[in-house]
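Here it is, the structure in full.
Removed from the display is one protein chain of the complex; every other protein chain stays in position.
What follows is subunit A.
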Amino acid sequence: MTDYRKFIVEDFLTDPLFRAWVLNGDAQATDFWQHWLAGNPDRSAMVEDARALLLAMAEKRQMLSDDELDTIVEGTLGKLSSNTETGQPTVRRMYLVWARVAAAVLVVAGLGWLVQKFPLGASFKAISTTSSPSEIRVERTNDTDRPMTVLLGDKSTVILQPGSRLSFSSALEKEPRRIVYLDGEAFFDVVKDPAHPFFVYSNQLITRVLGTSFRVVAYEREKQASVSVLTGKVTVFTKKDLEKMDRIAIRPGAGGLVLSPNEQVTFSQNKARFTKSRIQGLANLYHPPRFSFDETPVADVFSALEKAYGIDIEYEPEKLDGYRLTATFSEMSLHDELHLICRIIKGTYHIEEGRVIIETDR
């Protein structure tokens, strides 16, 4: 018999009976651990830590069903028999690669054209309207005197400063490149997704990121623009760089300046060059608001969030009757807060043109 009292967190993680309980919800294992915990209450904190660690690594709780897996396996085997030795996949692969290269060239070519047509200091409007006509664009202008939070469909967050304007595609999350256009100052907290890089187009500068938080200050009317990084890494290009890249096609190593956390780059149009410096205190500037609720009706909670973040939340008030919340939110993102509340009201939320839509099925 294993002496679980001698176990530390790591030992629990590799124990088959423990895993059967946590990962598979095995009935016998569940029974065993409930009894064991009742008899060893002093070990419960450690057991809970180990449990949470395993669950945090598991993430997808609803995995593929056996039927889905069968379909996938059959589908793959089906492709084998129709193949000769060298195989169709290789051919398809090549085709895919070409399609991607072509798409990339198109984008860069398109930008090059823009730069020529609208040289440095080009009108924000002109750039933002050049996307394909079928695409619906969302534009947010902060004409209040307080920062405003804009939620993007990919769950990235933008804090837009007064007098600033942001525009983006309404189906941003579905596009191969997540592109937003900014006139003014904004702080971005971008959800990491290496397959879909995120770009901020602004006066003179283009900022490319994979997933990170950073600030861009680039007013159309001003001759100076800057980008400052809080976490992660970003690459900054001038529109001129892009123009050059267009001419020499996509040559690796061309243009772009890489910024690390707490670094800032300033670009001045007159000197036409970058100045890199160190900054501090960006985190304090963009501290998430803190909330404390005590048996507060959920509708009032939403009002508080709307006010603090400057966003719109749409819901059906009658469905929230009777739900009250007692909670303290601190150091939490708006998305985490929405998740928690939705959990309580047994609903879901999604972002539509920058508005939060709450759905409940009560």
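In this section, a contact is a pair of C-beta atoms (placed from the backbone, for glycine too) under 8 Å apart; a residue touches a chain by one contact, two chains touch by 3 or more; residues count from 1.
Basically, contacts and distances are computed from a predicted model.
One subunit of the complex is not drawn; among "Polar amino acid transport system permease protein", "Ferredoxin", "Sigma-70 family RNA polymerase sigma factor" or "Electron transfer flavoprotein subunit alpha/FixB family protein", its UniProt record names it "Sigma-70 family RNA polymerase sigma factor".
For the options A:3, A:42 or A:331, the residue in contact with the chain missing from this view is A:331.
Note that of A:27, A:171 or A:340, the residue touching the chain absent from this view is A:340. In the complete assembly, the contact with the undisplayed chain comes from A:13, out of A:13, A:279 or A:304. Along subunit A, the points of touch with the absent chain fall at residues 9-10, 13-14, 16, 45, 48-49, 51-64, 69, 72-77, 79-81, 83, 85-87, 89-90, 93, 97, 100-101, 104, 107-108, 177, 192-197, 208-210, 232-235, 237, 245, 250, 252-254, 256, 258, 295, 322-332, 336, 339-340, 342-344.
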